[in-house]
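For this depiction, one protein chain was excluded, whereas all remaining protein chains were kept in their positions.
A, B and C are the chain letters, set down in written order, and residue numbers restart from 1 in every chain.
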Amino acid sequence: MANSGRRALLEVEGLTVEFPGVRALDNVHFDVAAGEVHALVGENGAGKSTLLKVLGGLHRPSAGAIRLGGNAYRPRRPSDAMHAGIAVIYQEFNLYPDLSVAENVFSGREPFHRFSRGIRYAEINSRAAALFATLGVSIDPAAAVNSLTVSEQQLVEIAKALSVNGRIIVMDEPTAALSADEVARLLDVVRRLRAEGRSVIYVSHRLDEVFAVADRVTVLRDGKHVRTSPLAGTSTDELVRLMVGRDIASMFHRDDVADGDVVLELDRVSAGRQLREVSMTVRAGEIVGIGGVAGAGQPELSQVIFGAVPLKSGQMRLGGNAYRPKGPADAMKAGVGFLHEDRKTAGILPDLTVRHNLTISVLDKVRGALGRLLSPSAELDIFSTYRARLAIRTTGPDQLIGQLSGGNQQKVLFGRALAPGARLLILNEPTRGVDIGAKVEIHHLINEITADGAGVIMISSDLPELLGISDRVYVFASGQIVGHLTGDDRTEENVMLCATTGRKIFSEAAS
Amino acid sequence: MTAVLRRVPLMLPLIVVVLVLGLATDSFLTGGNVENVLVAAGIVALPGLAMTFCLAMGEFDLSIGSTVSLAGVICCSSLIAGQPLFVAMALALAAGAAIGLANGLVVTKLGVTPFIATLATLVIVRGISLAYSGGHDQIVSSTGLKYLVGGRPLGIPMPIVLAVIATVVAWWAMNRTRFGRWVCSVGSNREAARVSGLPVDRIRIAVYVLVGVAGGVWGLLISSQLQKGNGQLGMGFELDAITVVVIGGTALLGGRASIVGTVLGALLIETIRNGLNLLNTPPAYQRVSVGLLLIAALAIKGLRRADIPVAPTVVPEATR
Amino acid sequence: GCSDSNSPSDTPSKSGKVVVGFSVYDMQYEFFQKMEKGTREAAVAKGWEFKLHDEKSDENEMVTGAQALIDQGVDVLIISPFKPSALGPIIAKAKAKGVPVIVDDIGGGGAPYDAIVISDNAGGGKLAADYMAKQIVANGKTSKNVASITCEPSAVYAARRNAGFKEAIEKQGFKVVAELSGNSKAEEGYKVMKDIMAKNPDVAGVFSCNDPMGVAAANAVKDAGKNPVTDIVTVGFNADPEALTAIKAGGLAATVAQDPNAMGALTVKLADQALKKETITFGNAAEREVFNPVLLVTKDNVATIK
């Protein structure tokens, strides 16, 4: 209907996908024109990723039809999609951690010498380097993927899709792990693809990106098609209402919480090259934000405090006492809570159910009458609490966590981090991949726990979030603190300045 | 030099063991003995190299010991029946390939866990070998077959020649060709391999066939040494083949492989075994010593790894 | 497992036919295939019903299977035990049901069986030693160094062969410079022999406590460019077909023959006597042993051995 001027390249009709107990897609239809950037939005669990997996040949629909360039398109395996010119960047990475970046990018399509059968490494390395150049980053094509940061891994996924030279490039939350400048460059690439006449299907929970780059948007809710319309003339609020089914009150709300005693004190803490001479404090009732470009030492900082990375030099004090955890188990006993930024590898316990994923850190608290034995009902209580509070979309407590949508997995992990009631909570990218409604709720919960007297360290690459709910912000560059922003100094410009230009800004009030 | 010690798995333990044996005995470093060790190591290295691909893929093949037996029985009984040598050998290798193909199909098309599938094959093929040989030794006297272990092209014992060629080919295949990279890809993240459009089933089948053929070669070598085939040969060999790979540093769950490690693993195991015999270690004490040395070799590796200052790897794996 | 079989019965069971159960060590080996044949044929000749159980070289299977035979109501049990020391629970059950037990070969493990038929293992080792000593001298070798390859340490019966060999050869002024285990396996026997030759280039003879290792050692000798009859006198034990073939072809100096077929037949005779409560004449009454002779097999007499 819309865009009637251009002929649809991809048409989806009556698409239905069912999982045991869930209908992930219910009679969905939409179309994408050649040279169009088409955004796909919806709450966590709305069915976005499922739709893309059907296009990529990973899921087979139980009903519906897809046409590509006018012909029936029924991919049975991923290579069918590739041959049809559809390249997909999935929400969950599909990388080989042990192989090199270039080997990952060209997997299955490696050029090789005729006679010796050897892969043309020089060629794939230089082609990979060229792809990264267009993305404005420099990643060593020969490096092993397991040595990369999460955002670099995301860029490898993007390069992989670009290297296919497809007619349609599908991107499922490609920016969830990227920093602001990387996002900007990716959006440039998307625009360039459009200019080349290629189509992009773009999934994101960051609506500013959607408005910045997309021509049309399709909204999904509960697996159903809600609306497809041009973005021009659509407002953010309208889009949110279509997605969530209600208005979202206030974004980035921060309650006024009185500061208490110092909970955590770092004194010239170092851990290898990644973290050098860091000194900082966190008070009870405070949200301390940590910003900076990706890989500037934030994860190392959080893991040193949590005992997951050994401290090389310097001192830490927790609640006034010397603190040097031997490992995360030790840190948790001391009252430190933690949320990892790497959901798939260091977050979910894939073979366990949603309930068991939620309660794994509070097993001591879910004992039944017998004292030693776990009480399933106590575990169910915890499950019910967080499911309601965070609107976790699951068929029930016994669903495997791996079967949840990405955003819903994230909510479970957030619940897990809150459950022990830590006095110091370290949150890495707490809202990565969650929808707008859940994001507001997570911010609420963070406000609440500080009101209860806990201190929070929040590491976030989402600048509005970082600035919106932190009381103070430390900015990191190359493993060091290069800025400390309080009050009105907390602006996006200041964060960017410190993070990228090497300028140091330390607010007066903070010292 | 220190870089080599650090980078190449097992180099250090191997050197230590060789030095100790060189000092403790006067026969270890004699030409004949070194040749013995190299021949023995070459013979396990051959199947070990194939098994390296299997482990790199994140899978096991437990059936290889029985393949050794069946291949030997087939080769020898064919010779007895008057077949020419090359036919007998081809039949033995074909049997190995067929066993590998069966494993591959059961694992990919029927979805049976490799551990159980190949364990079942181990039991079945041993049964076939016993039934086929009627429980009798298939005794031959074949100079042609003997050439496989006794031949000396350029004065070098045949098993060493074969092992060196196989090592070079395996190294190239593993580290430089698409096949090797695909095998590691499947082992590193099978789902990603599928998503990238790799022919996962065909790769897996190919590796099982490779191991099957290697089992056939192993069987020929053993039958060449013993000039017979029977239902008992090769018992427990599966563990030998897997051991040289694992101590060589190939990850048990796949993704990473060390061809050089496998070869050094074979050398280390055979050096230890030979050394204990030269030292006249009583049988009861041999096992304890082998066990302790294995642990020690790997503990040295473990400690050394712990020593190297590693930048904190915060993101050990692909994903967000 | 009918109820009446629970009461001790000294008369043949209901059908009137005597039922004999034979539990065999492991039917994979030719040695035991022959023993089974000898036992079966002798039992059938007596008009008995024959029930076979294969222990498959597993002591648990041995106990389970033998007890099952007793449960099934056999009148007499013949057993060639994988682990003689595991005969206790079998004989306890047999005694409770009044079933006589005749052990064939390997050993009796100190349990109260009715009789055991056994080869003179130590004597066989001595035969091997005496022959080897003579042959080394006849070959014109001056070296006094010989070697001995043993089975797995748990094979008590086989160890007696090596012990008998060692005692006898040392009496002749030789020295056993290496005594290593090939775990009864041909593959290992081959490697061990190579190691022995590397360490002791002058070794003049080698004795193996079974033929798979003996013939494998002979192959190792040949592969080292030496002759297993004239350079390193290589002797095995058992007279397995492969050993006989090798001796004929000049690829092995000698072996010591046991006659498993005859041993099997002998156990049936003893079983009959036990059932009829006749007195058995023992070679060694203290251990209730009935000896079956062993015989040295060399090129000279190999043609007479079937």
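One rule holds in what follows: a residue touches a chain if its C-beta (ideal position, glycine included) is under 8 Å from a C-beta of that chain, and two chains touch if they have at least 3 such contacts.
In this text, contacts and distances are computed from a predicted model.
Undergrad: Could you tell me which of "Molybdopterin synthase sulfur carrier subunit", "Sugar ABC transporter permease", "Dihydroorotate dehydrogenase B (NAD(+)), electron transfer subunit" or "Heme exporter protein C" is the UniProt name of the chain missing from the displayed complex?
TA: The chain we cannot see is recorded in UniProt as "Sugar ABC transporter permease".
Undergrad: Among the chains present in the display, which ones are touched by the chain that isn't there?
TA: Among the chains that are shown, those touched by the missing chain are A, B, C.
Undergrad: Which of A:130, A:258, A:360 or A:451 sits in contact with the chain that's absent?
TA: A:360
Undergrad: For a quick check of understanding: of A:350, A:421 or A:487, which residue touches the chain that isn't displayed?
TA: Of the candidates A:350, A:421 or A:487, A:350 is in touch with the missing chain.
Undergrad: In the complete complex, which positions of subunit C touch the hidden chain?
TA: Within subunit C, the residues touching the omitted chain are 1, 26-28, 51-54, 56, 58-60, 62-65, 67-68, 71-72, 83, 85-86, 88-89, 91-93, 109-112, 152-154, 156.
Undergrad: By the contact criterion defined above, which parts of subunit A meet the unshown chain? Give residue numbers in ascending order.
TA: Within subunit A, the residues touching the omitted chain are 17-21, 58-62, 97, 306, 308, 327-329, 331-333, 338, 340, 344-352, 356, 360-361, 363-364, 372-374, 396, 398, 400, 402-403, 416.
Undergrad: List every residue of subunit B that touches the chain not included in the displayed model.
TA: That gives, for subunit B, the contact residues 58, 62, 106, 110-113, 115-117, 119-124, 126-128, 130-131, 135, 187-192, 194, 231, 236, 239, 243, 246-247, 251-255, 283-292, 294-295, 298-299, 302-303, 305-306, 316-317.
Heads up, the rule we're going with is that only the chains that are shown with their structure count from here on.
Undergrad: What kind of graph do the touching chains make: line, ring, star, complete, other?
TA: line
Undergrad: Where's the contact count highest, between which chains?
TA: The chain pair sharing the largest number of C-beta contacts is A-B.
Undergrad: What is the chain whose Cα centroid lies farthest from the Cα centroid of subunit A?
TA: The chain lying farthest from subunit A is C.
Undergrad: Chain with the smallest distance from its CA centroid to the overall CA centroid?
TA: So the chain nearest the centre of the shown protein is B.
Undergrad: Approximately how many whole Å separate the CA-defined centres of subunit A and subunit C?
TA: The mean C-alpha positions of subunit A and subunit C differ by 71 Å.
Undergrad: When the centre of a chain is set as the mean of its C-alpha atoms, what distance in Å lies between subunit A and subunit B?
TA: Taking the average C-alpha coordinate of subunit A and of subunit B, the gap between them is 43 Å.
Undergrad: Give the residues of subunit A that touch two or more other chains, as numbers and ranges in rising order.
TA: Where subunit A is concerned, no single residue meets two or more other chains.
Undergrad: Subunit C: which residues touch two or more other chains?
TA: none
Undergrad: Using the touch definition from the top, list the residues of subunit B that touch subunit C in their complex.
TA: Subunit B residues touching subunit C: 25, 27, 30, 32-33, 36, 40, 130, 135-137, 139, 141, 146, 149-150, 222, 225-228, 231-235, 273-274, 277-278, 280, 282-284, 286.
Undergrad: Mind pulling up the subunit C residues that touch subunit B in the complex?
TA: 27-30, 33, 150, 152-153, 178-181, 183, 185-187, 190-192, 194-199, 201, 212, 215-216, 219-220, 223-224, 240-242, 245, 249, 251
Undergrad: Which residues, counting only subunit A, touch subunit B once they are in their complex?
TA: Touching subunit B from subunit A are residues 56, 58, 77-79, 82, 90, 92-99, 103, 107-108, 110, 112, 116-119, 121, 145-150, 153-154, 160, 176-177, 271-274, 299-300, 303, 309-310, 341-346, 432-433.
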